[in-house]
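The structure's right below; bear with me while I get my questions together.
Note that this complex is displayed minus one protein chain, with the remaining chains in position.
Entry: chain A
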Amino acid sequence: MNYDVKKGSWVQVHQIILKPEERTAKIPEETKKVPLELWVKGYLNVDGDIGDIVEITTLTKRKVEGELVEVNPIYDYGFGEEFVPELVQIGEMVKSIVRGDDK
């Protein structure tokens, strides 16, 4: 059988740590309704596909089992999807006050 993700690939796996009914009492209702989840990265120990339960070896040599969710996961956040022009206005405002242009 052919697998998409080869052994030794750098991947991220996902686990459910606590099901909703196992969560502690002292949390808000909306949090109680959802599980406590975990994600961690490491090297895939056997060939597999996205969605499979696989085992990985993490950087500290821990063996962790979980659902394979990503291969070579990237950092996809940035400086925001939309510029916030108010910041430019702040700069202009404070500079004009310091320089006395606002009088």
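Just so it is clear, a residue touches a chain if its C-beta (ideal position, glycine included) is under 8 Å from a C-beta of that chain, and two chains touch if they have at least 3 such contacts; residues count from 1.
Please note the rule applied: contacts and distances are computed from a predicted model.
This complex has a chain not shown, and the name its UniProt record holds, of "Acyl-CoA dehydrogenase family protein", "Cytochrome c oxidase accessory protein CcoG", "Fe-S oxidoreductase" or "PLP-dependent lyase/thiolase", is "PLP-dependent lyase/thiolase".
In the full complex, the hidden chain is touched by chain A at residues 17-18, 22-24, 26-28, 30-31, 33-42, 58-60, 62, 75, 77-84, 86-87, 89-91, 93-95, 97-98, 100.
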